[in-house]
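What you see is the complex with one protein chain gone and the rest in place.
Let's look at chain A:
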């Protein structure tokens, strides 16, 4: 036994070293300037260092990993652009990124670290509402403004007056899809399959069900699954029995891909309907052609002919390859709103940056024009996309 002990210690050391590396902060936006990352400023705000530090918490690993990667790229792009344009208040910007492994408890911990250790000016993140809720609590308590790029659950910004978002909220998405299903698709009877573990999914379901009934349709049955399940046949079998014209699945892409495949397999050939949680390249890989004919609501479409969007897509493609998804666009917008807030703030305290962000009006984002209301939510329109040939195609824009 003794012989192998060192071997095992070495193996475990290797693994823990590799894990450690993942959670190390990655300063972004400074590399292009060839400038080393600044050590975390110590003492009270405003920080004395000549770098303005933004914090980001994202799901870089775990079940929502593609969301995190897109977020990080969007933020990185915005910061690089701001630095290339001379920085903010004569200083360069940098981002400290922490991974939350797609878990709320990790997200909360990372936020605490950003506010207590790194003393960041603004926190950006996360995509999943459950993670953002955990973060918002900490950010609000510390008095550090937080902007979530894509958490659509209403309760996130209700956590306090330091919490903002640049995406529309769940009730709106549920409303949009209910309206589209009734008026454009002329559906009368649908079933709902919700994710019981996610506040996002339940939020969309509630408004969808309410609006769809108000508009004269009927929700036949509501089945539920738990995030991370891989076998949905029992729920789908129960749904099939009610003979719906469509199934509303307000879940995340990794579950939806499997749901689509298994629905087809059980002979359920009706279209699926969903929300922005579907938006990921991975969706099409997981679903194959099973999602053809499905519709989902989203924040933006890369097929939008707007000049601003075109430039964003070209820059993103040059930097990372591939087309940016909505999360990347929203993350880019969120970072730019944050940077504009820092620029406009009187001093660099949390309170003054908060006030500056709260006054955001007609801000030209790539995922729509952003005007924040008194509840710190933007008022903007949604797009409906139709899945076909392994991608999402622009169908129409639905205004609030």
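Here, contacts are C-beta pairs under 8 Å (C-beta built on N, C-alpha and C of every residue); 3 or more make two chains touch, one makes a residue touch a chain; residues count from 1.
Everything below uses one rule, namely that contacts and distances are computed from a predicted model.
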Out of "Cyclase dehydrase", "Branched-chain amino acid ABC transporter permease", "Antiholin-like protein LrgA" or "Acyl-CoA dehydrogenase", the chain not pictured bears the UniProt name "Branched-chain amino acid ABC transporter permease"
Using the document's definition of touch, tell me which of A:214, A:231, A:306 or A:373 contacts the absent chain.
A:231
Across A:63, A:155, A:189 or A:210, the one contacting the chain not displayed is A:63
Based on the whole complex, identify which of A:258, A:273 or A:313 touches the chain you can't see.
A:258
For chain A, which residues reach the chain that was dropped from this view?
1, 4, 7-8, 11-12, 15, 18-19, 22, 61-63, 65-66, 196, 223-226, 228-231, 233-235, 237-238, 240-241, 243, 254, 257-258, 261-262, 265-269, 282, 285-288
